[in-house]
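With one protein chain withheld, the remaining protein chains of the complex are depicted in position.
And then chain A:
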Amino acid sequence: MRAVLLRDLQLAVRAGGGFGLGLAFFAIVVILVPFGVGPEPEVLARIAPGILWVAALLAALLSLDRIFAQDAEDGALALIATAPVPLEGVVLAKALAHWLTTGLPLVLAAPVLGVLLHLPAGAMPWLLASLTLGTPALSLIGAFGAALTVGLRRGGLLLSLIVLPLYIPTLIFGAEAVARGAQGLDPLPGLLLLAGVTLGCIALLPFAAAAALRVTLR
């Protein structure tokens, strides 16, 4: 599992791996919003939690098809499947690699973009907490979607159609927790539910994704 993780990390960081693209996309989406809705600080502060979360969702989506597609094309996936590690573990390692290269940079960049959107300073810790708790779920759900569509040409569009509805609960809990934090309410219920979604995804989705991969490799 560690070998799979390190290999995916190296492939992502080296040239052509697309590392940083998701981060740049995240920043650009967030920067575009004030041009669309106007620069009034009250309006921006009101919609900032939702914007940051939706942008994080789209940025995570952007790099999903890299999780399995390239390995399936050059045959590496079939080799990895014969390794002594169970396929469920491989899925978990690959989802973790996706989170480290996409989710974690988003979490670290989010406060800066939050300042641009006039997010109240009191909400910053909640923004960090909710993104830290929620983005692993995005990577895992995405890995499941990528496993479903791995064998398909033009899988990218289909992938977003399948994955985005699955992202809805994570988005609701995450954005709601930040919004409540920004309004001075108690954001804890949202964070706890978000943690529940993530833990449930970690526990169950590797099995579903591995089942899908076995069908494709059959």
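Keep this in mind: a residue touches a chain if its C-beta (ideal position, glycine included) is under 8 Å from a C-beta of that chain, and two chains touch if they have at least 3 such contacts; residues count from 1.
Everything below uses one rule, namely that contacts and distances are computed from a predicted model.
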Problem - "NADH-quinone oxidoreductase subunit J", "Energy-coupling factor transporter transmembrane protein EcfT", "Heme exporter protein C" or "Succinate dehydrogenase cytochrome b556 subunit" - which is the UniProt name of the missing chain - result: "Heme exporter protein C"
Exercise for the section: Decide which residue listed in A:4, A:109, A:195 or A:208 touches the omitted chain of the complex. Expected result: A:208
Handout entry: Residue of A:21, A:45, A:162 or A:202 touching the missing chain in the full complex
Key = A:162
Problem - Omitted-chain contact residue, chosen from A:9, A:95, A:133 or A:197 - result: A:197
Practice task
Identify the residues of chain A touching the omitted chain, counting contacts across the whole complex.
Solution key: 144, 148-149, 151-152, 154-155, 158, 161-162, 164-166, 168-169, 172-173, 176, 189-190, 193, 197, 204-205, 208, 211-212, 215-216, 218
